[in-house]
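Left out: one protein chain. Kept in place: all the others.
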Amino acid sequence: MSTNGSNGFEPRLIGFLCRWCSYNGADLAGTSRLKYPPNMVPIKTNCSGRIDATHILKALKEGADGVLIAGCHPGDCHYINGNYRTAGRFPLTQKLLEQLGLEHGRVRLEWVSAAEGDKFARVVTEFTEQIRALGPLGWSAQFVDESVAAPAAEKEAVPA
Amino acid sequence: MSKFKFAMYWAGSCGGCEIALLEIKEKIVEVDQNYEVVFWPAATDFKYKDVEGYDDGFIDVCLFNGCIRNSENEHLAKVLRAKSKVLVAFGACATMGGIPGLANVASAQEIKDLVYRDSPSIDNPDGIYPQERYEVPEGVLDLPHMYDTVKTLDQTVDVDYYVPGCAPEAGQIAAVLDVVTAALKGEGPLPPKGSTVGVSPKTCCEECKRVKEEKKITSFRRIWEFLPDPEKCLLEQGLICMGPATHAGCGARCTGVGMPCRGCYGAPDGVLDQGAKMLSTVASIVDAPTPEEIAVIAATVPDPVGTFYRFGLPSSLLRRARV
Partner (left out) sequence: MAEDRIAVYFCHCGSNIAGKVDVDKVVAWAAEQPNVAIAREYKYMCSDPGQDLIKEDIQQHGINRVVVAACSPTMHEPTFRKAAAAAGLNPYLLQMANVREHCSWVTVDKGEATEKAKRILNAQIHRLPFNEALDPIEVPVNPAVLVVGGGIAGIEAALKLAATGKKVYLVEKNPSIGGHMAMFDKTFPTLDCAACILTPKMSAAGKDPNIELMAYSEVVEVDGYVGNFKVKVKKKARFVNTDTCTGCAACLETCVVRKVPSEFDQGLGKRSAIYIPFPQAVPLRATIDAEKCLTLKGKKCKQPCVTSCGPGAIDFEQKDELVELEVGAIIMATGFELWDPGQDARYGYGRLDNVITSLEFERISNASGPTNGEIVCKNGEPPKSVAILHCIGSRDLNYQEHCSRVCCMYSLKFSHLIKEHLPDTEVYELYIDMRCFGKGYEEFYRRLMDEGVHMVRGRAAEVTDLAMSPEEEGRLIVKTEDTLLGIVRRIPADMVILSSGLAPAKDAKAVSQTFGFGCSGDGFFLERHPKLEPVSTITDGIFIAGCCQYPKDIPDTVAQAGAAAAGALALVDNPTVKVEPTISYIDPEKCAGCHICVGLCPHVAIRYNEELKVAEVITAACKGCGVCVAACGSNVPQQHGYLDNQIFAEIEGAMAF
């Protein structure tokens, strides 16, 4: 869809944004007319603490090449310490994903406050370029029908 | 009245499920009264061609255990699906991949390389690997084709009911047989298709007798490191117990003897991915003053795949490691 990809690959990204800080930070990037790549679709929850590993895995399974979680800075959480839970889940999720063969940078956690429109734009830009450099993930595409009956040439993706 | 036709098959399986069936003890007599065994490689001598020769729907109930690891498993799954009125995914391997499903962290070739070439105890100077086809003067010998990805039964064929567990508990097996037998006799309804039969909808914690309080973990421990308090919740003691993300049904026998739950009964209803959920649970109860410290402690969990997906990697959202 784009012309700016050096390798012609446009990453498809999901960004989970908490409503109070990061979503508003993204809004501020908009009202400030900052420009960043169009690759990430934001999904809003009240708190980043609502997002568990299931949502990240689901996004990857549905074809996301990378997943961003953005929440309030520690101490700024609208729910006191909801983002502390995010902070705990994230590295363990990352460790799991690395064990499953994903590169370290496929998922990313950032604290973006409602005042940090510039940081939001920078994070999305960086993350898009980071995933572009890693290349497509295409998780579901790797599930080919291995039945011996199907000749190799006709192997198809199995709907997961 | 003629007996109902019963089949039991082991695909990628250890055989434990077959033995578990005998755990129903004298109830096996009742099974014998109601059913005629038409296929059960562990107990009776039938050949594949016998089964292939049955009419579709000939078998009333088939308990299928084991995962789909190779072409033979898949072939039998398809045959038994066609021949059975009721196909039950029996045990952790058939329902969610089971222990053999952990092979999904590697490809078939990587596994063969390790087993036939790289393992320190291997002496194989000629690099001989098993061949899928070998021609001898008497004819062609073949071995099943080993797949890269272990699959569950329902990723292969349509499944009617699930009986999880490694292995399923006797009480649950008896309950399943009772329900199905009653339905076949017209004495009761069949449970809704796709249900996990004979278990409470809650989690293992419901059945666990240990005292549960608020959980705040400051470090993770392994069972060999200390003697856990016999009354307290194991998770509160820093042991990763899968109980909170595991379907009830086993009677919490492991935690009863001080072993943390490993999750063999699979995800509770409404949970998409048991491992991801339990990982999130465990990481959520890590307690430290700063997010950085919480992150450091959470990341000390060794082997997340082996811990949280011990039985369920093939049925998880991602199903396997990247190939």
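Chains here go by letter, A and B, matching the order in which they are written, and residues are numbered from 1 within each.
One rule holds in what follows: a contact is a pair of C-beta atoms (placed from the backbone, for glycine too) under 8 Å apart; a residue touches a chain by one contact, two chains touch by 3 or more.
Nothing here was measured: the structure is a model prediction, and the numbers come from that model.
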What are the shown chains that the left-out chain touches? A, B
Cross-chain touch to the chain not pictured, restricted to B:S84, B:T203 or B:T307, is B:T203
Those residues of chain A which, in the complete complex, touch the missing chain: 1-3, 12, 14, 20-21, 23-24, 26-27, 29-31, 33-38, 41-47, 49-52, 54-55, 58-59, 62-64, 72-73, 75-82, 85, 89, 113-116, 121
Omitted-chain footprint on chain B covers residues 201-206, 212-216, 233, 235, 242-246, 248, 268-272, 277-278, 280-281, 284-285
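The rule is short, and it goes like this: only the chains that are shown with their structure count from here on.
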Centre-of-Cα separation between chain B and chain A, whole angstrom: 31
Inside the complex, what are the residues of chain A that reach chain B? 52-54, 56-58, 60-61, 74, 83-85, 87-96, 99-102, 139, 142-143, 146-148, 158, 160
In the complex, chain B residues that touch chain A: 71, 74, 105, 145, 147-149, 155, 271-273, 275-277, 279-280, 282-284, 286, 290-292, 294-299, 301, 303-305, 308, 316-323
